[in-house]
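For this depiction, one protein chain was excluded, whereas all remaining protein chains were kept in their positions.
Naming follows writing order (A, B and C), and every chain is counted from residue 1.
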Amino acid sequence: MSAPMNLAVKLGPLHLKNPVLTASGTFGYGEEFEPFLDLNRLGGFVVKGLSCRPRPGNRSPRTWETPAGMLNSIGLENCGIDRFLEEKLPRLRKYRTAIIANLFGETIEEYCEVARKADAGEGLAALELNISCPNTARGGIDFGCDPEATREVVRAVRDVTSLPLMVKLTPNVTDIRPLAEAAQQGGADILSLVNTFFGMAIDIRSRRPRLSTRHGGLSGPAIKPMAIYLVDRVRAATDLPIVGIGGIRSGEDAVEFMIAGASAVQVGTGNFVDPLCSVHVLEEIETFLEKEGIQELRGLIGSLPR
Amino acid sequence: MSAPMNLAVKLGPLHLKNPVLTASGTFGYGEEFEPFLDLNRLGGFVVKGLSCRPRPGNRSPRTWETPAGMLNSIGLENCGIDRFLEEKLPRLRKYRTAIIANLFGETIEEYCEVARKADAGEGLAALELNISCPNTARGGIDFGCDPEATREVVRAVRDVTSLPLMVKLTPNVTDIRPLAEAAQQGGADILSLVNTFFGMAIDIRSRRPRLSTRHGGLSGPAIKPMAIYLVDRVRAATDLPIVGIGGIRSGEDAVEFMIAGASAVQVGTGNFVDPLCSVHVLEEIETFLEKEGIQELRGLIGSLPR
Amino acid sequence: MLFETQVEVRANKILGAEIFLLTLHAPDIARAALPGQFVMLQASPSPEPLLRRPMSFCQIGPSGSPATGPETFRILYQVAGSGTRLMTRLVPGDTLSCLGPLGRGFPLLPGGHPRRVVLVAGGIGLAPFPFMAERLRGSGIAWTLLYGARSAGQIVGVDWFRQLGGDPVLVTEDGSVGEKGFVTAPLARMVEEDRDGIEVYACGPDPMLRAVARVCREGGVPCRLSLEAVMPCGFGVCLGCGVEANRPEGGYLRICTDGPVFAGEEIRF
Partner (left out) sequence: MLFETQVEVRANKILGAEIFLLTLHAPDIARAALPGQFVMLQASPSPEPLLRRPMSFCQIGPSGSPATGPETFRILYQVAGSGTRLMTRLVPGDTLSCLGPLGRGFPLLPGGHPRRVVLVAGGIGLAPFPFMAERLRGSGIAWTLLYGARSAGQIVGVDWFRQLGGDPVLVTEDGSVGEKGFVTAPLARMVEEDRDGIEVYACGPDPMLRAVARVCREGGVPCRLSLEAVMPCGFGVCLGCGVEANRPEGGYLRICTDGPVFAGEEIRF
């Protein structure tokens, strides 16, 4: 191998040493991966979604495998922002990599509360807002499905934090562009996409849903072509930096997202299949760049003709 | 094997001898499958989408394989309704199975014109309306993404045909229920779902889209969990009979759709992988019913508790 | 220590009705394995199925078949669906990625110093017990295996236990071999006869485990249950494998890392 390549990327105010992040809910609080990999290798990692108060999550069964994918209905089980800041974050601060807190709530107030607390916690590189959550004030329609609600919640959070703000878009919409625009208007610095697609599976013998919650979120390689499409659409609608997510399990998958317009990527379900997946993705990106004689990531990102 | 099971199903005005149909665009005009199977075995088949005038379709490349799925941008290439009625349909009339014409247009007038002609053609059991097409009168938004346009186009077609009318819903919407309701209000007898999901793939070496049209439609097993979810949603919104479509390649897949609420199914991409797929699906449904001691399809359809 | 490695198939033999014994060469994992622990194993060298399958250590090293060498471990598996069906196609020389050893297994030394450990296996729940019985024998702890299955065709590995000095008590639902009925019947008798002298380790389908837990609770006998769940990751990160904790504050335990073996009173299931 030749001299280590410079893979640093800037996503607006967020600087990463390389473009490989891990996706919320698939990397625990980071510590679970310490036996497998040096977390310093990663561009950063996004921790499990955090809420104001701890949540126990849904009853089992919570997951089911599907062709090239999986369904989950974990139910955003988490230890709560307070315990995260007290117990988890201090242990993670030693890493020289971007630690990103993924946050959610069911009302704008909850979003603001958890964001305010996260903002005060030392050692976070950015916040990622999961807006694929039912907005109890509007009859349970996900924040992320409604441009108005998206703009409002992003703006409210923007007001309480000076950390780089990444907004994670849901793919379950007719047209993602107004949502991307709304997030930008609300003050997002970065857009990450996509969250899971709605899906369902049935046990044909017992005639019951495979998940206790009836339906859940589809992730994994199956969704990659849809995620690439949505990155292409969002790129046409905003000039915010994009983080690509969906079915990435190899460097080639990551490069595909980057050519489509993503400045960085998140590895999700791939971490379950192989705990070293994120590092392999990084190494394979390097190999690809070398083989193709590409000197700089900039030459790759968004290189798909519009 | 015991005495042949009675698998007949009624979908409103459309009576099928069994619940296995094939999906439009994946079964040609039927004749392509004559070397492989006795078309009389099937509950019916839906022919390639037909328009007023012949269409050459899109430039190549038109397809690309993805994890457990494929993208296509055939571009609704077809011989036109006139030639279908003159050349193809007469040869198909000999079959004792439901022949369903899939129709599309870019304006309400075009839909009506092609439906009027189809209605006059002898030997069709039903019409299936593909409303996943850009509505040129409304800036190119798909008819099927807009409840108003859906209601309008279905109503207009309803007025020109007395054949059973199946409306094929697109999955690329935030909430499919208003679309299902709109189709019902417009006069649909049956709803079929789903059409393909938007997707895209990129050749990372040439940095060009894999499809000449940039993006295309995703089909195959990858989409099955999303299609099952949408059937479950539509069942909650209307009481029209449902035809389930999406990633079916085995009897168990078909049974899953039926438990979710589909009275019949369509096999799509599965026909490419194995030209005998539809017949295998039928046989496997029979085997399943026997093994589980289920006497009647009615006991299965929609048996998932709401 | 935990290893993420490529393992090589050395043998894949059919033993009974859709039951197979897979021998894998994997020195690191074989050395570190404990009874009741498991691996996450790629089911096929192809990219499908996406997720690995959780499989228990059945035998380690030369115990099962001396010809396969000391650096191997064996998995006893039953065809349950598409992944295990693909596993039947594995041939010597295939390599699979594998993660393990995972989870907390059965206690090597039972807690209350009982005179005898009763191993209760239901169907493919037999898998962890050849390894367990060998270790108990090595520690000089007496054991009995109660082994229930649907029918004679699903009974495998009886000789392994005989070679370890114990004659399994067989029970089949159809009475085709051994006692007719469920494995909880002989268990209830043993609990009745010797409630202070025994401790129970059980592995099998949920309804069996529930019945075992009830018999033990009612008889006041400690029991350890090895639970199953769909396991996307196996190392505690996806939170997909939760079982309700039996504690006032509620919440879930992860079967993969908090288990798969639990004391009967730890869980509510």
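General remarks:
Please note the rule applied: a residue touches a chain if its C-beta (ideal position, glycine included) is under 8 Å from a C-beta of that chain, and two chains touch if they have at least 3 such contacts.
From a predicted model like this one, the values you see are computed outputs, not experimental measurements.
From the options C:T23, C:S44, C:T144 or C:S226, the residue with contact to the chain not on display is C:S44. Residue B:T63 is the one among B:T63, B:T107 or B:T213 that touches the chain not shown.
Considering the whole complex, the residue from B:G43, B:G220 or B:G261 that touches the absent chain is B:G220. Contact between chain B and the unshown chain involves residues 25-28, 32-33, 35-36, 56-57, 59-65, 67-70, 72, 74, 77, 220-221, 269, 271-276. Interface residues of chain C with the unshown chain, by the touch rule above, are 44-48, 82, 86, 89, 91, 94.
The rule is simple: only the chains that are shown with their structure count from here on.
Geometrically, the chain at the heart of the complex, using CA-atom means, is A.
With centres set at the average Cα position, the gap from chain B to chain C is 46 Å. Rounded to whole angstrom, the centroid-to-centroid distance between chain A and chain B, based on C-alpha atoms, equals 34 Å. Residue positions of chain A touching 2 or more other chains: 67-69, 220-221. Touching two or more other chains at once are residues 47-48 of chain C.
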